[in-house]
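Of the protein chains in this complex, one is absent; all others appear in place.
This part shows chain A:
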Amino acid sequence: MAGKSGASRRYTRRMAAAMTIYLAAIAAGEYLIDGGRVAGPLLWFFALLPGLAIAAAVYVLGLYIVEETDEFIRMITVHQALIATGLTLTFAAIWGFLENYGLVGHFELYWIVVLWFFGFGIGALVARAIHGSWGMHR
């Protein structure tokens, strides 16, 4: 197992699929919902689609952690996820209070997922510094 593991390759393929659906859902939402072309159940379906694609991306990461057979790489990935979660929760709490006191503008909640994956990237830097490995990004 010199290069990427089977689990890592599956992660890349599944994440690409989830992101493709996400981008298509965003485009469809802009055209169909913002353009006023759908109503009723279809409106709900297309409004839910981007969020469900993000849920799929989170599930894909969870699947990777379950399927990765290399315990060291798996530990690093879990460490990264904990760092990402800690940073995201901290940001949400701080921003929430600042917004409540009228010091900052409104933060659209769907950006929290982008922040989490940004935190996951920071987690990779921390993992490199602590464990000497980029983990799944090897």
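Following the convention adopted for this analysis, contacts are C-beta pairs under 8 Å (C-beta built on N, C-alpha and C of every residue); 3 or more make two chains touch, one makes a residue touch a chain; residues count from 1.
The definition used in the following text is that contacts and distances are computed from a predicted model.
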| item | value |
| --- | --- |
| Protein name, per the UniProt record, of whichever chain is missing from view ("YeeE/YedE family protein", "Helix-turn-helix transcriptional regulator", "ABC transporter permease" or "General L-amino acid transport system substrate-binding protein") | "Helix-turn-helix transcriptional regulator" |
| Sole residue of A:Met19, A:Leu32, A:Ala56 or A:Met75 that reaches the chain not shown, by the stated touch rule | A:Met75 |
| Absent chain, residues of chain A that touch it | 1-2, 5, 69-73, 75, 130-135, 138 |
